[in-house]
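What follows is a single structure, written as structure tokens, with notes after it.
With one protein chain held back, the other chains of the complex are shown just where they sit.
Labels for the chains are A, B and C, by order of writing; each one numbers its residues from 1.
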Amino acid sequence: MSQIQPISPDKMSKRDYYLTRLRLTGKNFKEFMGKMSRNPSGMFGLIIFLFFVFLAIAGPYIVPKDPMAISLTDRLLPPFWMEGGSREHLLGTDQLGMDLFSRIIAGTRISLLIGVLTVSISIVIGTVLGLLAGYYRGILDTVLARFADLLLSFPWLIFAIFTMAVIGPGFYNLVFALTFKGWVGFFRLVRGDVMAEKTKEYVDAAKALGQSDLNIMAREIMPNILNSIIVLGTLRMGFMIIMEASLSFLGLGIQYPEPAWGSIVNIGRDHMLSAWWISTFAGVAILVLVLAINMLGESLRDILDPRLRRIE
Amino acid sequence: MQLARIIERILIAIPVIIGIGIIIFLIMRLTPGDPIDIMMGQAGHVSEREVELLREQWHLDESLGVQLGYFLKDLVQGDMGTSFTKGRPVWDLIKQALPATVELAFFGAFFALLVAIPIGVISAVKQNSLIDKISMAGAFFGICMPIFWLGILLIIIFSINLGWLPTYGRISYDVNLQQVTGFYVLDSIITGNWPALVSAIKHLIMPSITLGFPMAAIVARVMRSSMLEVLRNDYVVMARAKGLREYTVIVKHAMRNAMIPTVTVIGLEVGMLLGGNMIVETVFSWPGLGRLVVSSIFVRDYPLVQGVVIIYAFTFVAANLIVDILYTYLNPKISM
Amino acid sequence: MLLEVNNLQTYFELSRGTVKAVDQVSFKLDQGEIMGLVGESGCGKSMTLLSLLRLVPTPGKIVGGEILFEGQDLLKKSSREMTKMRGKDLAMIFQDPMTSLNPVFKVGEQIRESLHIHGYFQESYSGGSRRLKAEKERVIELMEEVGIPSPMDRYYEYPHQFSGGMQQRAVIAIALSCEPKILLADEPTTALDVTIQAQILSLMEKINQSRGMAIILVTHDLGVAAEFCQRICVMYAGQIIEQGQTDDIIEEPLHPYTQGLLNSIPRLVPDKPRLQPIRGTVPSLLELPEGCNFMPRCDRAMEECRLPQPLLELQNGRRVRCVLYQAQAKGEGE
Partner (left out) sequence: MKKAPWLLLVLFLVVTLCFFPVTGCQPTEDPAVDDDEVVDDPNDVAVGEDYTIVVGLSQTILTLDPANHRDRVTETVIRNMYDGLVTRTPDGVIVPEIAESWDNPEPTIWDFTIREGVKFHDGSDLTVEDVKFTFDRIIGEGAMEGETSPRKGLLGPLEAVEIVDDRTVRFILEEPWPILLAMLPHQQIVSKAYLEEVGSDIAVQPMGAGPFKFVEGTIDDRIVLERFDDYYGGSPDLPPVGPAPAARVIFEFMPEVSTRVAALQGGDVHIIHNVPPDMVATLEADPNVVVKTVEGTRMHMFEMNVEMAPLNDVRVRQAINYAIDMDAIVDNILLGYGTTVAGPLLPHGFALNTDLQPYGYDPDRAIELLTEAGYADGFELVIDTEDELKDVAYAAASMLEAIGIQASVRIWDWGVLRDQLLAGERMMVFGNWGNSTLDPSDLLVPKLRSNDRGNYSQYANPELDALLDAAEIAVERDERISLYYEAQEIIYNDAPWVFGYVGMEIEACRSNVTNWRPSTDSRINLHRVGLE
């Protein structure tokens, strides 16, 4: 038996423990912000991302028009700077006279919500299963890992297209189809990390002190792999938004006239020759948001978890 | 040793394919809607008797388990059933559409690698130069770009506004290509039909670029970072100290090593390539599997969708098998 | 004189300032001579070697001085001429044999490549397969010479199938393949076990004797240098601070740093005083003092040390960069 016993959280009062944690987080946060402010592309991504978050929240109050209001007499109007356009409809209208500017702002909410929801559900499922599988191993791990491998050998978009085709379009179906495969990435990340962390001394120490497995997982292991999860989650969010747009584009995701960007691009496809603006601006919106999220994600990776660099 | 490893990989692939088959079957059969009605169309004059006959023929009146049994049995026998809407064996329809898809996927990957590997290498060699920054910004775009939108932009710019490239199909009708293999580029070379070759390539340009763009982006980034890592190694300095020309150092000594991690990523990217294939074929009216499956999804043509998705999954598994073997070949540490 | 280096300067321009990795380095090397370049890690020894080959990694640049090889300034050669000279006139071996061989090529092929690119057997056999055969035979001879057992089989093995010592022998074989006039050895034994170290060193000694090849041995181990080299240059923070015949330096080190270095070598001889480590740590090359680089750590520092110190020329070919010896100096440095 070792003579020196590490100070474990249980030896301190709960209050002290959380205070140390808090201070640590506070310090980490300051340090993090310091690094972040020295990372222009990350800051740029963060600012754009926050701008989109603002649009998603405030959207309904700031849109100049009802994004789903049909006006048969205002069909296919061009953006305001072109002949025939008006400031009434900054980016023009679609084939039912809906205001594109308002629709694109309103679409922010759908895209972000899909991104956030799918990623957070995936994180929860993937992390819980990954912790259990990586910590206890055994038959559970074997089954889960095999299932994950099976899902991995199914190309993403093909799986999503297929699932959506079968369960039908709609917001929640979309979340379901995307998380059905989405959790695998987090599962594998967490499982691998847990298996690695488990061999480290601090886990043995905690075990020797008689901490429960749950405690060890939640308090000892989780904080050590949280950074990786945050980084992967951010990068995955951009991907999920593209998936949503792709499915909506194929008519399998969010359905017209809900203002989803992918479906706006799809609607515009029929009007490419006469009304190029429909597809174009919605596509720009997707590109800019995903660009911002990925810039943020890659900066987070560089700052929080450089070893993830290999994960592309 | 290598052969044993290859056989082992193939054996591992078989249950994966069957597992995928079962997932596909189960998801498919949970859908609402009766395929018979769909087949008959909305203005059908169909008798009850006919409907029953068709149900029987497709085992639709059996339980799910029995249907799955028939499905797996047929799959093992290579029989994918008959298309509901087209009344022909699924395998025939797939065979017909396959060359178009393979040709597109090949040129998509070809374009991606042709662009990405040199860009990755040059960016690494000239790290932090302007060319590095521009390439990596481009690659970053490639990762964020929704390809359906990219395809539409290309059509608007190069077909509609500039009129340089055709917007649909694989080849124009007036070149009289005699089909040999079904791969038009190959066929036109075999038959020496140069106008056909030009036409086939013109038709391929935009779809391949659209399809290959995300793959190019990721491969370029991976190639660059693994190249940077390799270039830090002593053996690169050693190669220079030996008196090798810089070109040989980079292309022979460094690239060969940097290809090892890149090849793994390429294998994974084949998945994206196949998924993107569905979208690109839809956008460019490319008469391949992707368009076939997307259109049959909307009419619930169960056997056809099943068959095509299985082919996609199979292709992905096979592609990774090839990557595995290639990896073994590239990395001597594994082969023993 | 085979090699004469004068005032060589290799600087790294970083955003935070200029790093003088090699600063005013001058030395001479005779035919068949073994010279040691000794110093702590990060003092610029390896960079000096790489500068000789003009293989300084970016963002480093040779900003001044001259490298006269057989009277010709290497720095004035075109990069094509330089490429031809590497391996053929000056060969180099590296610290870590495990990473100096390319893991994806067969060892024999890596040795053969050297022969091939420098055009050995080119004239005698124009045909591909016969030339290849001749080259292979030569490679096997070389492998035998450096002591790789059963070279016929090992030719076709990959580096990871070799042990560290064998790998270093293969690296030496590559270096020897074109019979260079100078062998630049960058800590060739550091990464190896002690027994293997000795073998490799004796192999190099053998080569030096049998071929008359000059060697510059870079090492942090003064003991190794003392045993192996005829002359020694001691480097500190990018500069040569002492230079002379090995025996002279060991017997009577002049520069306080050299003295410190000698005192920090553990001796098995009992009557020597206890270890006397040099206080402080090697300074960052970005934060060097104005004058003598060693001043902050020096026990005998004085006011004059704040001025830049020239390399003083003493008798018997000795040179030292220290204000203490100003009086004994023949003249004002170079």
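Note that in this section a residue touches a chain if its C-beta (ideal position, glycine included) is under 8 Å from a C-beta of that chain, and two chains touch if they have at least 3 such contacts.
Here the structure is a predicted model, which is why all the values come from computation and not from measurement.
What are the shown chains that the left-out chain touches?
A, B
Among A:Phe44, A:Phe147 or A:Phe171, which residue is in touch with the absent chain?
Per the contact definition at the top, the residue touching the missing chain is A:Phe44.
Given the contact definition stated above, which residue among B:Gly120, B:Pro146 or B:Pro166 touches the chain not shown here?
Selected residue, touching the omitted chain: B:Pro166.
Could you please point out the chain A residues that touch the chain left off the display?
Interface with the chain not displayed, on the chain A side: 39-41, 44, 69-70, 72-73, 75-76, 78, 82-84, 95-96, 168-169, 251, 255-257, 269-277, 280, 284, 287-288, 291, 295.
Which residue numbers on chain B touch the omitted chain?
31-35, 37-47, 49-50, 53, 57, 85-88, 93, 96-97, 100, 133-134, 136-138, 140-141, 153, 155-157, 159-163, 166-170, 172-174, 179, 283, 285, 287, 291-292, 295, 298-300
The rule is short, and it goes like this: only the chains that are shown with their structure count from here on.
If I average the CA coordinates per chain, which chain comes out farthest from chain B?
Checked the centroid distances; the maximum from chain B is C.
Could you put a whole-Å number on the gap between the CA centroids of chain A and chain C?
Chain A and chain C have C-alpha centres separated by 53 Å.
So, what's the distance in Å between the C-alpha centres of chain B and chain A?
The answer is 26 Å.
Spell out, as numbers or ranges, the residues of chain B touching 2 or more other chains.
Nothing qualifies.
Please give the residue numbers of chain C that touch chain B in the complex, ascending.
Chain C residues touching chain B: 50, 53, 55, 57-58, 83-88, 91-92, 94-96, 99-105, 113-114, 117-118, 158, 160-161, 171, 174, 178.
Okay, in this complex, where on chain A does chain B touch?
Residues in contact with chain B: 149-150, 153-158, 160-163, 165-168, 238, 242, 245-246, 249-252, 262, 265-266, 268-269, 272-273, 276, 279-280, 283, 286-287, 290-291, 294-295, 309-310, 312.
Mind listing the chain B positions that touch chain A in their complex?
Contact set of chain B toward chain A: 16, 19-20, 23-24, 27-28, 30-32, 140-141, 143-149, 152-153, 155-156, 160, 218, 221-222, 225, 261, 265, 270-272, 274-276, 278-279, 282-283, 293-294, 297-298, 305, 309, 312-313, 316-317, 320.
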